[in-house]
Structures are given as C-alpha cells and as structure tokens.
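Working notes, structure below.
The complex is shown incomplete by one protein chain, all other protein chains being positioned as in the whole.
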Amino acid sequence: MFEEKEKNKNRGLTFTILGIFVLLLTSAGIAIAVYTWNYTSDENRISTGDISMSLLESTDVISIENALPMSDTKGKQLGKNESFDFAVTTYASGKPGDINYSISITEDAVDEGYTKLGSENVKVYLTVLPEKRNDAYQQEIEVVAPTKVSEIIKENNTGNFTFKDEQYSKHSHTSSGSTITTKYRLRMWVDSEVDASDWKKDSDSKYQYKLKIGTAGSIKPIGVVE
Amino acid sequence: MFEEEPKENHRASFTILGIFVLLLTVVGVAIAAYTWTYTSNNANSISTGNISMSLLESTDTISIENALPMSDDKGKQLKNNGTFDFAVTTEASGQPGDINYKLSITEDNADSDYTLLNKEQVKVYLTVLTNNEDAENEVLETQVVKPTKVSDIITENSDNETGVLTFDEGQTQHLTHHHNKIGETITTKYRLRMWISDDVDASNWNESTKYQYKLKINASGSIDPIQ
Partner (left out) sequence: MDNKKVLTISIVAVVVLVIAIISTSYATFSAQISGEKENKLTTGYVTLKCDEEVFTLNDTSPMTDEEGIALESNEAVCTLSSEMKGEMTVGYDIALDDVDAETPDDDLTENDVKVQIYKITNEQDPAQTKYLQGTSENTGTYIANLKEKSGTYDTESVENYLIDSDKITGTTQVIYKVKAWVSNNKNGVENIQTNSVTNSDDGVCSNSEYNTQAECESAGEVWGNSQKSTQTGGTFSFKLKIGATQILEDE
C-alpha cells in the first residue's frame, strides 16, 4: 500500500517534470520561429605604431665659472666649453606623420654655499647644429633668440622654449621605420643689464644658476588612413 | 422433435427478413420524399418545405493585405478589413424542436502569382455577436472559437479541405436553435477573424515572396434524430 503510494507520487513528479520540459520546449520553439534578423559588419581597424623619442645629452655640460654680465653678441659666441649640446631623436615604425616636440628648461637647486641668481638675470640661447660638421657653409641656425630665463620659466620652475619656427621642433615621419635626429646647442650667460657691482671676491654673495633640459613629444593627431 | 427445429428457425428468419424489408422500404420512401430547394438571393438556403436554414454572408469580407505575424491579442482585435460577419438563420413553420448545425471552413486556392500559406501558419477566431440591450447600436462579442490554427480545424483526415469549427467549452449552445414556437425564425450572428500566427518566421519574406491564404465559411444543419 505504502509502496504503491510512493510509486504514484514518483510518477506524478515525473509527469510534472516531463510536462515542464514539454512546455519549455514549446515556448523555446515559438521564440525561435518569429521574425529575426542578424547582421555583422566588416572590420573597423585602428592601429598605433612603435614610436620612441630619445634625448641624448652631451657629457660636456655648461660650466662657466666666474661669469660676468655679457652682451648678447658675446653670449651667442660662447665656445664649446661654455655651451651644452644635446640631441632629440625620434623613431617611428609606421608613418605617423609629424611628431611635434617641445624643449623645456627646468631650474635646478644651486649648490651649497651659493645664492640662486634671479632667473631674470640669466639669458639662454638655442641653436640647431648642422647635420654634418663638414657641411662647409652650414652654420648653426638660431632657433631661439637670446631670451631671459624669466621669460621662459613661468610656473613650477619649468618652461618651454618658444621656437622661431616650428619646423625646428618637428620631425616628419613620412616613411615607415624612420629615425630622425636634431642636434641642439644651448648657451647661457649673465645678462648685460645685471648690476654686478657688489659681486666681490670672498663676499657673502656667491651667485649661481643651474638648469636642466627636457623634451616632451606629441604626435599631431592625424592618423594615416589607408 | 429434434428434426422439426429447423422449420421453427425458418419461420423466425422469415419474420425478421420481412420486418427488415419493411424497414428498408420506409427508409427508402422517406429519403425519396426528401426534397430541397436552393435559393441564392444574397443568401444560400436549403429548405425542406417547412424547415429552412440560411447562411447570410456579409459583403465585407476579410481582405488583409501585407499581413505579418501577430499575437492572438492583436488578432482578436482586428477591425474592418480584418473581420467577416455572417449569420445562420433557421426557420421552421412547425415545432421541430432543436435544429443543430455546424460551422466549417473550406480552404480556397490562392490567386495566381501567390503561394498558399500553410494551414498551421494561419489562425482563425470566431465570436458571436449580440445586441447590447443596455446600449443601442452597441454590439457585444462573445468568443466561441478561441484563436485556433487552421491546421487544427482542417486536419489531414478532412475531406475537400474542409474542417468543422470546434466551439469552446460552454459555447456549444450557439450551435442549437430551439424551435419551440410555431413559425419561429432564429438567427445567430458570427464574426470571423483570421491572421498569421505569431510563431511564423517571416524573416525570409520579401517583395517577391507572395503568400496568401483564402477560406470560405459553410454551415450544415440537421435535426438531431434522437430528439
């Protein structure tokens, strides 16, 4: 008697489950049958190439001792020991077009025992070096005229040079896998307007000015569409 | 005694045979006496002298163009071109009692250039129309045949692509006209709707695929012999 009941229960359960499955199958069938449409487009593609930028700094840094105010004409002629060479190199695996970059100067802390000269007292001057030394008539090209540091550094002890012509801060990568280098020479001196009358030997006031070069690149956001 | 028995059997056999001959004769006479006339002045009718039945069909037939699958809920609300009204009228000069009838649908051939839809792709729905006694000119509709696929009506066993409409439980009373008064005329009005079932996949239908479904309504009546 008890066993029979159990059997019936089981059978009932089985039928219920079966019923649910049938119901599920039916509704699934209906869902599939209605109007449907599927579409997939072709591919859209966006790619970036490998790009690198290097700043090569000469080991010969500017180290002028006993500097005194001088004219721009004299400053522009400061020799190799009183100037600092560096190079900006960009490489692109693809053809990204123009890589624009900026060159900045950052004021550095002075050595112990020195007082920092005001940035309005120091002038900087930037030229581009000829591609090859034996380019007989190719001289240094002035890209940033003698400028007071105070006019360059505005905030956070850093400021960008304003180039006379933007072509001197731009590398045009129009063929794949190209490397482009531009060499620069930086000169700095104490501006001729500075009153150096109280600069004396062994005086308490020993002045100094230190700066670093930096560069930051950006690529003009135009992709190459093929 | 034992031998006489076959004689007795013979007698009984003859009696039975005689009765059957009589029976067949009566039936035969009855059938021969049956006559019917057919008139078709906007109505088809068949009559046996004092009993007649007619099917009055509205001229506003169902004529749905650009049909797409729709749900039962929407199909049940079809209007104008989506509905077809007809009436079944029985008239008896005497008191024959109950006249029972059936309604059936017959599939028609599709127009040329069209392909006939499958029976399982089309649904029909039938309601009875009654006048609302509370509001004049308002018609009440009562479902008598729930939305049903034609394939469930015209089944594989159906003759001549005709199938009888099965009325919903509790609605079969509409199929009986009680003629209990002399000279009574009883009419039942119906409204038929048809649409494409919502489980039809119309994904591949386009400008050049032309499907159609056509059907007609029939009525057949009789007096239930048991009554």
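Note that the chains take the letters A and B in the order they are written out, and that residue 1 is the start of every chain.
Rule of thumb we're sticking to: a residue touches a chain if its C-beta (ideal position, glycine included) is under 8 Å from a C-beta of that chain, and two chains touch if they have at least 3 such contacts.
All figures in this text were calculated on a predicted structure; none of them were measured in a lab.
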Option touching the unshown chain, where B:V144, B:L165 or B:A219 are the choices: B:A219
Residue of B:V122, B:I154 or B:L175 in touch with the missing chain, whole complex considered: B:V122
Touching residues on chain A - with respect to the absent chain: 34-60, 85-87, 89, 92-97, 99, 104, 106, 129-130, 132-134, 181, 183, 212-219, 221-226
Chain B, residues in touch with the chain not shown (by the definition above): 5, 8, 11-12, 15-16, 19-20, 22-23, 26-27, 30-31, 33-34, 36, 40, 44-48, 51-55, 57-59, 61-71, 73-74, 84, 86, 96, 99, 101, 106, 108, 111, 114, 117, 122, 192, 194-196, 198, 202, 205-207, 209-227
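Just so we're on the same page, only the chains that are shown with their structure count from here on.
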Interchain centroid distance [CA atoms averaged], chain A/chain B, Å: 87
Residues of chain A that touch chain B when the two form their complex: 29-30, 32-37
Contact footprint of chain A on chain B as seen in their complex: 68-69, 198-203
